[in-house]
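Shown here: the complex without one of its protein chains, the others still in place.
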Amino acid sequence: MQPVPKLRFRDTQIEMAHGAGGKASRRLVEGLFVPLLGAPSAGPLGDSAYVRMNGTRLAITTDSFVVKPLRFPGGSIGELAVYGTVNDLAVSGARAETLVVTFVLEAGLPTEILEYEVRAMAAAARRAGVVIAGGDTKVVEHGKADYMYIGSCGIGRLIDGVEVSPESVRPGDRILLSGPIGDHGITILLARGELDLEAEVCSDTRPVLPLIEAMAAVAAPGIRWMRDPTRGGVATSLNELALDCGLGICLAEEQIPVHNSVRGACELLGLEPMHIANEGQFLAIVAPEFADAALAALRAAPGGQEAAMIGEVREQPAGTVLVSTLYGGTRVIDMLVGDPLPRIC
Amino acid sequence: MCLAIPGKIVELLPERENLALVEVSGVRRKIDVGLLNDDPAKAGDWVLIHVGFAMSKISERDATDRMRVLAMLGEDEAAMREIEGYGLVESEPGSRGIRSGGS
Partner (left out) sequence: MRFVDEFREPELINKTAQEIRRLTDPQRHYRLMEVCGGHTHAIYRFGLKDLLPPNIEFIHGPGCPVCVLPMGRIDDGLSMTEQPDVIFTAFGDMMRVPGTHGSPLEYKARGADIRIVYSPADALKLAQTNPDRHVMFFAIGFETTAPSTGLTLMRARALGIRNFSVFCNHVTIIPAIRAILDSPDMRLDAFIGPGHVSTVIGCRPYEWIARQAGRPIVVSGFEPLDILESIVMLLRQLKEGRVEVENQYKRVVPWEGNRAALKVMAEVFQLRPYFEWRGMGFISQSALRLRDSYAEFDAEQRFRIPGIRVTDPKAAQCGEVLKGVLKPHQCKLFGKECTPELPVGALMVSSEGSCAAYYNYEHRRAALTSLGVTAPAL
C-alpha cells in the first residue's frame, strides 16, 4: 500500500505570499503539491520537468502570467507569456519548440486589448523561434480575472552537451549573471502608479536562449546549473540552489550589476535589488576551467555585454548565500519571505 | 523611522506651494518641502527625503569635511609614531588625531 503522504503545509488560507516565489511559495509546493502529486522519488524542483519519449529526452514546463498592469515600459503580458516559458526551458538546457497557451479572460475585456496581447505573443514567438500550436480560452465573470490571465506550456529538445542539475555543482564553481538585476520588478512596481515614482526603467523581458547557446558553444561541459531568477529575484534562486546542493554561495556585492535607476528606486523604497523579479536574465553555475570563456562568450553576444561573474560556490557555509562588500563586511541574504514591500524604517 | 535618502531638487513645482521634484539616482518623485520653510529649498539643493518630505538640507561642506577627517586617520598616527621615534614628544591621551565632531 502506498503510504499516505504527510501534508506539511499548515496555513489555513492562501495568501499573496504563496505566489511570490519565495519561502511561502516553496512551502506550498513542498508541503502540499509534491506530497500529493509528486512521484515518491521526485528530485529537487527545477524550472522544467524532463521526460523521455521514444528515446528522446525532452523538457516540458508551464507557467502562468497574471501581471498587472498588462502593459508596462519594455513589454506586456503577451511577451512575458512566451518568453517566460521559453526561458524556463532554456535554463533547463532545452530549446523550446512548441507552446500551447490558455487564456482566462474577464467578461467586458475590450477586444483591442486582447488583440494587442495576441499580436505581442505572435511577435515574441517569432523572435524566440517557437510555434504556438494551440490553446484554450475561458471567460469568467467581470471582476474575476483582472482583464486576463495567460498560461503557457512549452516543450523542447535538450541542447546537445548541456546537462544541468544541482547535484553537479561543486565547490569552486563560478557564478555568472547575464545582466543587471531588478529592472522588471521595479518597472512593474512603478507602472502600478501607487508610489508616484518616475524613472527611466523598463522591463528586461527577452528570450535568453541565444545567450545560453553562445555560452554553451564554448563551455557546455562546464555548465552545471542554470535558473532564470523571476519572482523572488537572484537571492531566492541562489538560496534554493544552496539548499538543493548543500553548498554555500558567496557573492561579491560590487560585481552584481544594477542599473542606477533600479538602485535609486530600491534605496528610496527600502527594497533589496536581489529580491526583485527579472524576466530577461539568468544565472549560471560554471566550472572554474570554463568560467572565463563562458563569461567572454556572454559579453560578446548581443544583449550580453553587462554579464558578470558575481561569486563562487564554496563548501561552507552550507545551504546559505553570503554577500560580501568591498570593505570586508559580510551578510547573509535569505529567500524572499513574501512580496517585496516598500518600507520607511 | 530611519529610512531617509539624499536627493537633488530638480525644480520647484508651480502646481502647489512647497512641492518640488526631487531626483535620486535617476528616479524622480514629487516631495513636500514644507518642513524646510525656515531656509527654503531651491533647485540644485540636496535634501534628505523621508516618506515623501524633505527633512533637512545636506551640507556638502560638512560631508567633505567628514571625508577629509577620516582620510587623515592613520596618517596622523604614522606621523606621531615618527615624531615619537625622535624621543621629543610624550604621547598623551587626547593629544593625537582628530577633534570630535561636536565642536
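Chains here go by letter, A and B, matching the order in which they are written, and residues are numbered from 1 within each.
To be clear about the criterion, a residue touches a chain if its C-beta (ideal position, glycine included) is under 8 Å from a C-beta of that chain, and two chains touch if they have at least 3 such contacts.
Note that this is a predicted model, so its numbers are computed, not measured.
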By the contact criterion defined above, which parts of subunit B meet the unshown chain? Give residue numbers in ascending order. 1-6, 8, 24-25, 32, 34-38, 46, 48, 50-53, 55-56, 58-60, 62-63, 65-67, 70-71, 73-74, 77, 93-94, 100-102
Residue positions on subunit A contacting the omitted chain are 13-17, 23-24, 27, 194-196, 250, 252, 260, 263-264, 267, 269-270, 314, 316-317, 320, 322, 324-334, 337-338, 341-345
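Keep in mind that, in the parts below, only the chains that are shown with their structure count from here on.
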Complex interface listing, subunit B residues touching subunit A: 1-3, 5, 7, 24-30, 49-52
In the complex, subunit A residues that touch subunit B: 196-200, 260-261, 263-265, 267-268, 270, 343-345
